[in-house]
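All protein chains of the complex are present and in place, except for one that has been dropped.
For clarity, chains are labelled A, B, C, D, E, F and G in written order, and residue numbers in each chain start from 1.
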Amino acid sequence: MTPSALLKILSEVERGKLSPETAAERLATLPFEDLGHTRVDHHRSLRSGLPEVIYAADKTPEQTSAIFASLLADGVDVLATRINAATAEVLVRAHPEAVHNTVARTVSLRQTVGLQRNGGHIAVVCAGTSDLPAAEEAAVTAETFGARVTRMYDVGVAGLHRLLAVRGDLLTADVVIVCAGMEGALPSVVGGLVGVPVIAVPTSVGYGGSFGGTTALLGMLNSCSPNVTVVNIDNGFGAAYTAVLIARAASRTKQG
Amino acid sequence: MTPSALLKILSEVERGKLSPETAAERLATLPFEDLGHTRVDHHRSLRSGLPEVIYAADKTPEQTSAIFASLLADGVDVLATRINAATAEVLVRAHPEAVHNTVARTVSLRQTVGLQRNGGHIAVVCAGTSDLPAAEEAAVTAETFGARVTRMYDVGVAGLHRLLAVRGDLLTADVVIVCAGMEGALPSVVGGLVGVPVIAVPTSVGYGGSFGGTTALLGMLNSCSPNVTVVNIDNGFGAAYTAVLIARAASRTKQG
Amino acid sequence: MTPSALLKILSEVERGKLSPETAAERLATLPFEDLGHTRVDHHRSLRSGLPEVIYAADKTPEQTSAIFASLLADGVDVLATRINAATAEVLVRAHPEAVHNTVARTVSLRQTVGLQRNGGHIAVVCAGTSDLPAAEEAAVTAETFGARVTRMYDVGVAGLHRLLAVRGDLLTADVVIVCAGMEGALPSVVGGLVGVPVIAVPTSVGYGGSFGGTTALLGMLNSCSPNVTVVNIDNGFGAAYTAVLIARAASRTKQG
Amino acid sequence: MTPSALLKILSEVERGKLSPETAAERLATLPFEDLGHTRVDHHRSLRSGLPEVIYAADKTPEQTSAIFASLLADGVDVLATRINAATAEVLVRAHPEAVHNTVARTVSLRQTVGLQRNGGHIAVVCAGTSDLPAAEEAAVTAETFGARVTRMYDVGVAGLHRLLAVRGDLLTADVVIVCAGMEGALPSVVGGLVGVPVIAVPTSVGYGGSFGGTTALLGMLNSCSPNVTVVNIDNGFGAAYTAVLIARAASRTKQG
Amino acid sequence: MTPSALLKILSEVERGKLSPETAAERLATLPFEDLGHTRVDHHRSLRSGLPEVIYAADKTPEQTSAIFASLLADGVDVLATRINAATAEVLVRAHPEAVHNTVARTVSLRQTVGLQRNGGHIAVVCAGTSDLPAAEEAAVTAETFGARVTRMYDVGVAGLHRLLAVRGDLLTADVVIVCAGMEGALPSVVGGLVGVPVIAVPTSVGYGGSFGGTTALLGMLNSCSPNVTVVNIDNGFGAAYTAVLIARAASRTKQG
Amino acid sequence: MTPSALLKILSEVERGKLSPETAAERLATLPFEDLGHTRVDHHRSLRSGLPEVIYAADKTPEQTSAIFASLLADGVDVLATRINAATAEVLVRAHPEAVHNTVARTVSLRQTVGLQRNGGHIAVVCAGTSDLPAAEEAAVTAETFGARVTRMYDVGVAGLHRLLAVRGDLLTADVVIVCAGMEGALPSVVGGLVGVPVIAVPTSVGYGGSFGGTTALLGMLNSCSPNVTVVNIDNGFGAAYTAVLIARAASRTKQG
Amino acid sequence: MTPSALLKILSEVERGKLSPETAAERLATLPFEDLGHTRVDHHRSLRSGLPEVIYAADKTPEQTSAIFASLLADGVDVLATRINAATAEVLVRAHPEAVHNTVARTVSLRQTVGLQRNGGHIAVVCAGTSDLPAAEEAAVTAETFGARVTRMYDVGVAGLHRLLAVRGDLLTADVVIVCAGMEGALPSVVGGLVGVPVIAVPTSVGYGGSFGGTTALLGMLNSCSPNVTVVNIDNGFGAAYTAVLIARAASRTKQG
Partner (left out) sequence: MTPSALLKILSEVERGKLSPETAAERLATLPFEDLGHTRVDHHRSLRSGLPEVIYAADKTPEQTSAIFASLLADGVDVLATRINAATAEVLVRAHPEAVHNTVARTVSLRQTVGLQRNGGHIAVVCAGTSDLPAAEEAAVTAETFGARVTRMYDVGVAGLHRLLAVRGDLLTADVVIVCAGMEGALPSVVGGLVGVPVIAVPTSVGYGGSFGGTTALLGMLNSCSPNVTVVNIDNGFGAAYTAVLIARAASRTKQG
């Protein structure tokens, strides 16, 4: 709740338009919807510029479906991540215009395409074929929220020429998302090549001493490139969410 | 090396202005200076928009001093972090205009103040008094590279009213840096209040099960706020470096 | 065995009512029942005010069923936790008045309802939909032992307004149980809002760097709110057990 | 801020006694005092029944001294923990009535002794001589906030007869704090003997595979006694803080 | 190979009964049998007093069966551990006199019963019902190698009276094996009650912060009872193997 | 790209045979083939002497099959590791001359047998039957790339005579690969017996405190034999890859 | 307290020689002495055959000195471990017949030499020079409690011939203590050579990935030799304590 909203309520109390009791209740009640199992945050779009996203991993098809419909009614772009086949089928049947990306494990439905301002340019880079689920989750998230995405896949550091071959495109991005498992070295190398923020996504790709992505995570946190920040293992969504916020600002700059 | 630079060299070869041997050597030799112990990267300012920064933790006063002088000669803003008293004294004696911040453990010398474009607005938030070294390292870094910084200290989540009291200021920042030790909960709460990227800096503040900041680090990586990305423990510098890149773009947007 | 019980036996020996041999045996034999696989502790209700509870996770339906019947015969309230469908079916068929809560994974049968003293008021709070199993295990346990429970679900810290909306109810509880996974920040925030003990239950909700609840566990142990104590990951039962002991005392205080 | 306080402010606005602007500011400004480095929480005593306590580990003597004086002015009991000799000397010189406990590493000053209600009875138990710092920190904290404390030291499980010898006293406590290092087995054994909450404090006592108290911490979290909750390693203060809240309620019950 | 065996071979060389070439080969060839996948150690019984035992966890039924037969031919007692149903069926069909213990997951066949010397008395203690697989693996191993075993199950420390009730029997054992999961406190308590070696077996019983038995393992290694040594998680076999070596010696002592 | 290749391109530009634009493109485009999901590195064979190997663990049969065919077309020896039954069937059906090793989980196809230089002699040693998958992966890899392999299996350190029996053969190898799980002691012992490099492969064999091979990995890294280097858990392929490079050099030495 | 002692007290009550009150008190009061900071366990010698040992690491010279004197008065052999120079000086000055071993960091005083039964033969083996503190702590402990000790030092597995050279002596021991740091491989090798229990002492010798002895600890717990049990890192005392119990029994066997 912003200071101006607070002032408005208090003014109405002053002018007798609102009883103290009602105002007290209103101050305590912010705009969320209680579905029983979930309190849908219709306020988030106002507060943070991006609508709530459904993390479907631990939800039943019914729960996910109810939240999906509730958000759609707001007119915002709706995205559900970590979706399984059963839930995806329920959503796509109910909303034929929704798109199910099986690699990214997402269902998305854009309602603001015509309205949308320029969302900037995000490069999504990944080290190997096995990093595709995280990379695609990032790419789909970014596209759902209006960014232009360039995908650069299978450019790991053991064959540096593959990365150098796409360097030209890399340099045009407003922000770069880098997904890598195993030793997680790619963000450091990319970070040294570009002058924009790099968001590193460690992936659970690897075996033995990769400890489910922990090695990549630690490597990225210790990056010697200072423009690298890190998100949780396999969290392509979170990386893209922040990247969208950055790319929007950068994009508007260039246009201005 | 950008594509246009490559083309330029090759054109000179074509026009006979450059022998193939010289061109081959030039392609292999990028602009760094070998001090023996260190290869100073004069190229970074071109490549990434920000000059190289000296991480003084493992360097002798002589090594740090040599790199400091070498960078100064480029005309860029110079920053040395993790500096001890002995090295700071050497630097400040050699460069009286350099500033030693004892809490941040930095020595900085700005040469571009008059020239500098608008660097945007960065909020630096910390949970408790003990987080000041990381927070100040972030604040000094951001200021050295031209950003305006608002400090909001000792606003940890156990007394939420302290954070809510500064919420108005928070909402005006282009990017927020949040430093916290112990359970590291503050970035999640801040992330839910603002609509810009939040860069979380876990600090080594705590004891016992804080494991030198590891608990805060893990907590931040698992943040339920999707606009939070994370850097290494106590890495105020890295957080500020990325924040500067973001804030510059956002700032220009607003002006445009 | 209490000092008075010891004195009683010794007096009987003195008065010749008990041979030394019998007394020695009695002193060594406390009231448990050996079912072969299990030694049922009929004594616990006397010793600790609450009867033994069956942890069914590693037991066969037959073992659980035998212990359940053995405890029922004592006239106490009986609770079995971490129960699977097969065992639940066996229990409910044998005891139609028993209640199977599928989310909490419990079967309970209350025999003391009419007799019961006021058990106090316990708030059970959780951060997200996925924390329901732990939260419900806590709620059912508390209710089985006579406490009044208020459930406040899906009030995680990334949308602080949801928590603040239920703050009024929170303030009326004698003790608060808070279940959260991921970064586990909720107990610190709740702890700062209330003046009663907060028992934190880390849950195994999350992925990647949540390490099966370890991150939430460590975060809660490092809470900056000093009224927070912690139990094992997903241990809703243990939290409720202690909460009942606290709430009973507090409740009687208020009535007195 | 409680609902009634909110209503009161709003009523004043309604009755014209308060302008909306002033009310808005007041709602945003809760009672803390900004000392620059620290925001002293004068509100905590109202909110949680116990005043703020100074964690002096990372503070300078000057900072600790300033906060100490600021809290004293509220008329509450003041406690500083993890205090070193230098800071203790400063405090005791400034406030001769303050008490410095060198084993507990505390400085405390009670101002409410005459006024205080019955604070209940807390047993502080420890396994060995080396656990004394944590145990005494707990005991001093409890006494500072009005509880009666019984100390039972060096009663580790390898010589069970020592524990059984004090069992009679144990059974009269409203809550038990148990400090132990190494394998941390004592809380489980104590938990099985009493019918009140047990708060376990793992200590950093041990070597090798004790990993600075981690082994004791994990052992306590996995206690087979369901009335055991746990705090951070060496956190005698936190254990006592919660114990005081419990003991007060229990104590009033008995009197009522 | 013992010194006397070496001397014997060399004497035969000296006396011309053995060519140097044959002796060299014999010195290099110790008595094992190469089954292709496995080198069966027929020598172990001579070297260590106990025959080789088959760890069947990673072996096919065919491999286990071949080794089982190969050892049987030596006339020793044969034991296979960590056996699954399929392999057990193959073994029992081939050797009807073999015994399959489904809780211990063992198949054993004793051939030396009539011949066997007194193997001493081993107490096998466990904390809860869930520890039975490890406890039975220990008991069966000890019995297969000639020890007398007393089982004392479900005597965990949260109900100390259950352990004290069996203390009389405990005191008659030559060595005690204690199996416990969760916090693993039982060996410390048992160790304080008896004057013989205690071998602690951490079990993988527990959840959350038990980390698959790691907490119990660490707890036991930090035991404050100095007569406790530890084996790997769930390693009932290893505990019994060493216990048999100890009990044999002790038993002979008593008889002598 | 080698210096001579660079010079050649530049000379062609100088002589007008190549336009600067084409040369710039060629310099940026190194010889890999983009299959969409994968960028096949046809260059590796030139760069490192050994062709690219397919890590099939996370790839679909179709992806693996496409890369397999693409590499075959280069005329090199082709190896796919971590292959499952389904993919193996696809490959063998398409390429009847390919060999599927079910223990090693490899499919290999040698095309250079007649042409191949002497690849040296590699000993592959393993501690127990359960280490065979890693050992065979190493052996097949080494054979595919032209080395002669001697297998020495089930020679763990608990029966030292088994290892000493094969010591003669060990001493003839140019490099030794040692696979072991559990405590991972074998490489240290082997390292002390031979005068060539030992490459240690920790395996995930074991249970409880073996933590999926982590204990063996750490043991090997701390080896007291200085000729031991280590690869990731179960990484028989990586060990053999390096061993082939070493053995080739050593082999040529002996012949020269 | 043994059953016979219990019977004796009860008989006295029956015969009127003891009032029930006195008997109740006596049953509750076992023979320890409360020095304030410490409860000295005079009973241990009766209960476990070996007297209490002073772990001096966390005690002041005064505390250690008081316990030392208290135990001496019992007529038992007295041992203090982990002793620093200051405390050692105090003890030796007070008790000139006490022996200070600076490598073992012990002070010991034997009072039962003439009386003592045969304590058996213990081999103390260590891998390198750096393991001497743990090895000597074990050796001195064993000798203090009457065992004959053979020291075999610097016989690590990288030079197997050094170990094989002392194998003859090894085979005459009743029990073997093996101290090793780094990879901790020595107990497995020794365990395969002897037919008696091996007690493994991981030492904190090593660097980097030895993690203060954790790697050696884990290696020993995963030993493939089934006659190996393990104690805490650097716990030479604990190993010797158990070894003395084993060696005594074995020794009497041989004499009988």
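Rule of thumb we're sticking to: a residue touches a chain if its C-beta (ideal position, glycine included) is under 8 Å from a C-beta of that chain, and two chains touch if they have at least 3 such contacts.
Small disclaimer: the values here were computed from a predicted structure and weren't measured.
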Given A:Cys179, A:Ile199 or A:Leu221, the residue that touches the chain left out of view is A:Leu221
Which residue from A:Ser188, A:Ser204, A:Thr229 or A:Ser251 sits in contact with the chain not drawn here?
A:Ser188
Tell me where the left-out chain touches subunit E, residue by residue.
3, 6-7, 10-11, 13-14, 16, 19-21, 23-24, 27-28
Could I get the residues of subunit G that touch the absent chain, sorted low to high?
129-130, 132, 153-155, 159, 161-162, 164-165, 167-168, 205, 207-210
Residue positions on subunit F contacting the omitted chain are 2-3, 47-50, 53, 168, 171, 174, 192-197, 199, 217, 221-222, 226-232, 237-239, 241-242, 245-246, 249-250, 252-253, 255-256
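In this text, only the chains that are shown with their structure count from here on.
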Of E-G and A-D, pair with higher C-beta contact tally
E-G
Would you indicate which option in B-D, A-D or D-E repeats the interface seen between B-F, with over half of the contact pairs matching by residue number?
A-D
Distance between chain centroids, defined by C-alpha means - subunit C, subunit F (Å):
55
If I count partner chains per residue in subunit E, which residues reach a count of at least 2?
159, 168, 192-193, 208-210, 214, 217, 221-222, 232
Full set of chain pairs in contact is A-B, A-C, A-D, A-F, B-C, B-D, B-F, C-D, C-E, C-G, D-E, D-G, E-F, E-G, F-G
